[in-house]
Structures are given as C-alpha cells and as structure tokens.
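Sharing a structure with you now.
Removed from the display is one protein chain of the complex; every other protein chain stays in position.
== chain A ==
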Amino acid sequence: MADQIVLDVQHLQKKFGKFQALKDINLQVRQGEVVGFIGPNGAGKSTTIRTILGMLKADGGVVKVFGEDAWSQAVQIHQRLAYVPGDVYLWPNFTGGQTIDLLLKMSKQQHSAKTDELIKKFELDPTKKNQTYSKGNRQKIALIAALSCDVDFYIFDEPTSGLDPLNEIIFQAEVVRLKDEGKAILLSSHILSEVEKMGDTIAIIRQGTIIESGSLDEMRHLTRTNVNVSSTGELSTLKDLSGVHQFKLIDDSKNKAEFSVDSDALQAVMQVLTDKGITNIQVAPPTLEDLFMRYYGDTDVEPEVNKHVQ
C-alpha cells in the first residue's frame, strides 16, 4: 500500500489559444510522499495544478487522481483532497472563522479540535473580516482549512509566499506530520530551500515541460558537490581538471580554494587533492539552489510573469 500512486500525470498538454502553456508534463505522487514541484514564475505550475483539480481541461495526455480521470470525476476526487491556491481570495464580509468553517463544510469535514489547534498555532484572529486580512493571513485561513481536513491528498500551490518564518516552520512541521501519516502531498514552490526541508522527490518544470524529476538523492547524484579546501600545496592547478567548476582562490592565498565538482569526477579530483596535503576540507551536498541554477542560471532567465497585470 505504501507506494500506491495517488496522482499520475502522463504527457499532459494544455493550450490557451495559441499559447502552449503545458507541453509535456509527467508527474507522480505516491502515498506517504512529498513531491516538490519546482519552477520559476510562469513555468506552468498553477496551470498543471488546476488541471489536476479539474478546473482546466487537458488538451492531451492523462491526468488521474486516485486512479480516476481528473476532469470527469472531479467531484468524487475532491472528496479525498485538500487544496490551497497560490493566491488566496476570500469572500468579502465573511469573517476568517466563517470562511474556514465554510471551506470545511464544503469538503464534508467538521470543525475539529485540530482546527482550533491550528488557529491557535498560526495565531489567526478568526473574528476579523476577510477584506481586512493581509495576504499572509488569507493564506493562513486557506492553510488551516486544508490542514484540518482528514483526506488522502494535499495540494499546496506556493503556500508560504506570504507567511513569516515562524509560520513557515509550523507549516513545514504539519506537512511532515501528514507525510508520516501516509498522506500524499504535492507542494509547488519557487522557494527551493522550503521544498528541500520536506520533499523526498522533486520535479522541475520549465516552460511547460518537466525537465527533471526523481528523488532528492537521485538528483544530487546528477549534480555537483561543493568543496571548500585548505592545503599545504598550491591549489591553482586544480582549476584545469575536468569536472571542476567555479574554481576560486580564497583571500588571494594559494592554499585556500572553493569549487564545485561533478559527481562523476569526484574520485579523480579527490586523488589529486590528497597529494596536495589537505589541512581542512568541507564538502557539502548541493542545495536545490545549485540544482536549480544549473538548469536556469546560465541560460535565459525567464521574465517574472505577473498574473494580475491585465
């Protein structure tokens, strides 16, 4: 049961008029798994999620949730699913508490002790009117309603973009709890460190295509390791070794350097280093930031797409 597939997206395509928003999306989420869905603004994260939620109709490919078609079986699927949109807009003149209850009722869920606990944890005042809440507080309302649902699949679209660091930690702890309970979670973000803290698996989307996906370990395998080293011998010759990148001498000294190494060249580089007489070495696995930079950094940086500019 533990590896049962909850979400299965195969070769999803979506067009808006002439604009091909999604070209080829392949994405799986299993029980007990947090999948980080990463990409820059405008890459197609929200479009993918809305297709999964049956709000948009796929032009090609297959989108199945709990083994059922996301478009035609939306009602059945949504009984077992909770969602927090990227931009949370709430009905004016309702209070936060009323909104949470309404969202729960529509999901056929109860306002539980868990709900009260979350309201307390996130320090939300549920008596204020929706239009007076800030972006972060609106996000909290949607998060509280979603997190206190007892369902099998949770979708969060850039859930912490308006939260302060303390609330972000609370959210992350909640996601880890859900994961431990065997729930499936899809978490979209352009904040990489966030996904890194919770995710087992990531899928990277760019211009409507999933360009890379796999477990975090697998992905690291494909990437460079960061090395910070001090030695007795001169280090400048390392610069010309194959597989060494971004080589930099520190403090103009010949014995201190910083560089990254392709994983498959690590063995060779370490052998050269040992001969130099290492006095101090720090080796760090790549952050998702590095991973991300490798795909987006050198080549064209995509412009920020603001959804609200008409």
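By definition in this document, a residue touches a chain if its C-beta (ideal position, glycine included) is under 8 Å from a C-beta of that chain, and two chains touch if they have at least 3 such contacts; residues count from 1.
Heads up, the rule we're going with is that contacts and distances are computed from a predicted model.
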item: Choices "Electron transfer flavoprotein subunit alpha", "Cysteine-rich domain-containing protein", "Anti-sigma-W factor RsiW" or "ABC transporter permease" - which one is the UniProt name of the chain not shown; value: "ABC transporter permease"
item: Among A:K23, A:K45, A:H78 or A:R224, the residue in touch with the chain that has been omitted; value: A:H78
item: Options A:D8, A:D87, A:E168 or A:E258, residue touching the unrepresented chain; value: A:D87
item: Per the touch definition above, residue among A:T48, A:S107 or A:S188 touching the missing chain; value: A:S107
item: Chain A residues touching the omitted chain (full complex); value: 16, 50, 53-57, 74-76, 78-79, 81, 83, 85, 87-98, 101-103, 105-108, 111, 125-129, 131-132, 308
